[in-house]
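One protein chain is absent from this view; the other protein chains keep their places.
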Amino acid sequence: MLSFESDYTVGAHERVLEALVRTNSEVLSGYGNDIHTENAKKLIKKACGAQNSEVFFLVGGTQTNKTVIATCLRQGEAVIAPKTGHISLHEAGAIEYTGHKVIELGAKEGKLDADEVEIYLETFYGDENNSMMVLPRMIYISHPTEYGTLYSKSELTHLRSICDRYGMKLFLDGARLGYGLMSRRTDVTLPDIAALCHVFYIGGTKVGALCGEAVVFAEGETPERFFSLTKQHGAMLAKGRLIGVQFEELFRDGLYFKISKNAIDRAEELRQLFASKGYRFFIDSPTNQQFIVLNTEQMERIKKGCAFSFWEKLDAEHTVVRFATGFHTSKEDIEALGKII
Amino acid sequence: MLSFESDYTVGAHERVLEALVRTNSEVLSGYGNDIHTENAKKLIKKACGAQNSEVFFLVGGTQTNKTVIATCLRQGEAVIAPKTGHISLHEAGAIEYTGHKVIELGAKEGKLDADEVEIYLETFYGDENNSMMVLPRMIYISHPTEYGTLYSKSELTHLRSICDRYGMKLFLDGARLGYGLMSRRTDVTLPDIAALCHVFYIGGTKVGALCGEAVVFAEGETPERFFSLTKQHGAMLAKGRLIGVQFEELFRDGLYFKISKNAIDRAEELRQLFASKGYRFFIDSPTNQQFIVLNTEQMERIKKGCAFSFWEKLDAEHTVVRFATGFHTSKEDIEALGKII
Amino acid sequence: MLSFESDYTVGAHERVLEALVRTNSEVLSGYGNDIHTENAKKLIKKACGAQNSEVFFLVGGTQTNKTVIATCLRQGEAVIAPKTGHISLHEAGAIEYTGHKVIELGAKEGKLDADEVEIYLETFYGDENNSMMVLPRMIYISHPTEYGTLYSKSELTHLRSICDRYGMKLFLDGARLGYGLMSRRTDVTLPDIAALCHVFYIGGTKVGALCGEAVVFAEGETPERFFSLTKQHGAMLAKGRLIGVQFEELFRDGLYFKISKNAIDRAEELRQLFASKGYRFFIDSPTNQQFIVLNTEQMERIKKGCAFSFWEKLDAEHTVVRFATGFHTSKEDIEALGKII
Partner (left out) sequence: MLSFESDYTVGAHERVLEALVRTNSEVLSGYGNDIHTENAKKLIKKACGAQNSEVFFLVGGTQTNKTVIATCLRQGEAVIAPKTGHISLHEAGAIEYTGHKVIELGAKEGKLDADEVEIYLETFYGDENNSMMVLPRMIYISHPTEYGTLYSKSELTHLRSICDRYGMKLFLDGARLGYGLMSRRTDVTLPDIAALCHVFYIGGTKVGALCGEAVVFAEGETPERFFSLTKQHGAMLAKGRLIGVQFEELFRDGLYFKISKNAIDRAEELRQLFASKGYRFFIDSPTNQQFIVLNTEQMERIKKGCAFSFWEKLDAEHTVVRFATGFHTSKEDIEALGKII
């Protein structure tokens, strides 16, 4: 059956899989001490235009979020995140399990509201009893957000300046970064992100890999013993090659961007399709996740021919659902969808 | 100088201190295995009308909150609290440090909004992906709240019924419980609280003791090995007698209630005093904490003769401040205040 | 270059890789809610002769150890392990990071000494102050151990009986379980292990998979919300299929045992080879890891033609090294080794 359920419902891009097959019998040291991992790191630094950054490969998104946050913060320090952020809602409390509070501030279409952040920080630093409170030391954002939206370059710059003013780190969750970078409505490049964030990651799992995320620390920002600590957090693989080989292939000649672009092109077609038939959008998303409002009749009808994700109940009659495209979505898939909706 | 800064600025009530002096040379086992602690537990159970409850003495309020929450919850479970709750804001992240998320919901004058709790729980249980979220298993409220307000008996009953419906525990932080019980505007008794809460505590530190809180678990609700776990949480004293002796005196013949009543009587006088002079109240508090709105001129003037607490900035010209009475506040103090404001 | 460095230096067994290729374009739900994962679970239960057990797939060994231990224990409870156990030494403190003490007892050739366990428990339960100590609630063993040795069926039965007597759980780390089961010198079968352990895992990473371990809980032993908690611990993959597909192939027709047997056959040949040339064994290992004592000259010479692992310095002149075979080791590899040593 046709599926727009999510961007991680099929395996890896065929070239990524081929790379795994091709390198399978090579004898390589464990834990990422291998030539492919090394090469993948170089390719990523180059794509970021950040030769002095440091790159690590971790097993998945939640693992990366908790490892980065818990190692960048010290005891008693907290991370500010939008209410709708992945770490706020959908990581089963993994951040708090590391002992750190997530300070949840308001979100507009999934994006952290910088003004609200500033008010929070001004109030915090104006309170003489703030030694009884957690110390905000990091801002977490996802880009694209959980609602498919994107920060503009000026918004990222603003958040970074807030971080600089208050001694905080800017951490960008790029689980779907490719789709953000290839959006037709963005002014943000990978080097921009590398320059503006203290740490961010380039998602593999949702962009053509079987698993794996590439964490990039700006120069001098890598926490002490970060490699060891990924083990404590469950973010390390014995056969580290599994991630290294995949990212090497994804960044060898721009495959990561090419397949992200495919998802964006299909998403734009999908958007026009729904728009042309008068469907209502819950949000104006410039990336691979499209949020549509369906009434009960539409819901039941479309469900029969196509899988998608439930997002939230809007009212008795209407539901927000998500259609996601991916590296694997074809023009034929969009055409088939056209016949159903 | 006159002080209404808080209810913990003087030592212990003189009778409490005398009890410490009187028992000082008795040879007693450590960790609360002594006759005074035993007796204090009996007196408290009797006052609660709950012979089958279990009572433990812990060293302070934050210690009690974190020990109770962390031992009642299992990994991956969370506590719902109002945004303005002590555990949400002013315990330096002590709850999250135990690995548990505090789900902060809206507060009205410091009180948790039961409707918002119900909506949260309905949404949670209606979401098929809630296995990726923390499981709400406890409701935390303070009574009186951080704003001096009180829950009615029907409100407590409502919260308890929500807990029963969703398999949650109701935990009441009674750091200032005496002031709530002796308020002229409450229909809630100590036995009511003992009957409605799975666990609550009777605050000593802010009600006439040097330190110590009495945790009361309803029958069958004490977590396994609770005594041992208080050690992990830093809530245990080697000389447990220090708390046992104080609570024995406080509950021997109703001293706890008598001194709480003194604070309430003085607070009412203070309230009338401010009202009579046309001051504006930020909140209508029926307990020992009174929140007044001062303009800059008033602020500067009163500050010279009397200590009070800054609460929050209202606007450029106005500030919310807190005046707190306590077991030690005298009629003379109120009269002196009258001359200043 | 010839390599006996470890059992995780090459990718996956070719049939495992083929299964990944074959299923790659199938549209499957995430987090292990897919048909291959379901099927793999059935196959494993069948191989274990334990239809009422529950099977979960976690990403790696350390993740599995910490998730199982932290979810089976409650706060203040501890796990007993041999000093040389993987969780005692080589998991970067991942167990303690979850808040639980590892009580390290003596080991004989990598195996926990049951007598020492009994003495420890008798002392503990005989101590009236043991409420100030952690409560031992689990025994952790690895099988094969980190020294390649194996527990006999009667030894496992003894450990289980200790667990039953003291209300403890028996947890067996089977990161290399296949090699233990196919050893020529074992009387322990997979159904024996399933019957004797409260929980154990069947290692994939070191036995032919790219990643993944299959945790098996005996009937009624699965911790509440275990699936959710694997997320907190970093043990969950979004594309859960990656592990499900691999285990489905490994257990479809006994591939797991067949490739384990290959490693054992090669290890026996390797052992005879070293023995025939008069080398000294540090330990008499019946599995795929062989520990040889080399003098400096041998060390330097062999190193040139073949990779192996440093284990420990024995004295100024001698070093213990490890040669490991795996699913991929061929008769030709052993012959080539013969020419080098």
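A, B and C are the chain letters, set down in written order, and residue numbers restart from 1 in every chain.
Definition applied: contacts are C-beta pairs under 8 Å (C-beta built on N, C-alpha and C of every residue); 3 or more make two chains touch, one makes a residue touch a chain.
Here the structure is a predicted model, which is why all the values come from computation and not from measurement.
*Asks:* Thinking of the complex as a whole, which visible chains are touched by the chain that is not shown?
*Replies:* A, B, C
*Asks:* Using the document's definition of touch, tell me which of B:Tyr8, B:Tyr140, B:Tyr179 or B:Trp311 contacts the absent chain.
*Replies:* Among B:Tyr8, B:Tyr140, B:Tyr179 or B:Trp311, only B:Tyr8 touches the chain that is not shown.
*Asks:* Which of these touches the unseen chain: B:Ile44, B:Val59, B:Cys163 or B:Leu270?
*Replies:* B:Val59
*Asks:* Can you list where chain B touches the absent chain?
*Replies:* Those residues of chain B that touch the unshown chain are 1, 3, 5-6, 8-12, 14, 17, 20-21, 23-30, 59-63, 66-67, 91-94, 97, 205-206, 210-211, 228-229, 231-239, 241-242, 307, 328.
*Asks:* May I ask you to list the residues on chain A that touch the chain which is not drawn?
*Replies:* 70-71, 74-76, 99, 131-132, 135, 224-225, 227-229, 231-232
*Asks:* Please give every residue of chain C in contact with the chain that is not shown.
*Replies:* 75-76, 78, 89-93, 96-102, 104, 126, 128-129, 131-134, 310, 313
Going forward, only the chains that are shown with their structure count from here on.
*Asks:* Among the chains here, which has the CA centroid at the largest distance from chain C's centroid?
*Replies:* Farthest chain from chain C, going by C-alpha centroids: B.
*Asks:* Would you mind reporting the rotation angle for the C-alpha fit of chain B onto chain C, rounded to the nearest 5 degrees?
*Replies:* 180
*Asks:* Averaging over Cα atoms per chain, report the distance between chain A and chain B in Å.
*Replies:* 42
*Asks:* Approximately how many whole Å separate the CA-defined centres of chain B and chain C?
*Replies:* 50
*Asks:* Could you give the separation in Å between the centres of chain A and chain C, each centre being the mean of its C-alpha atoms?
*Replies:* It comes to 33 Å between the two C-alpha centres.
*Asks:* Counting only residues that touch at least two other chains, what does the list for chain A look like?
*Replies:* 91-93, 97
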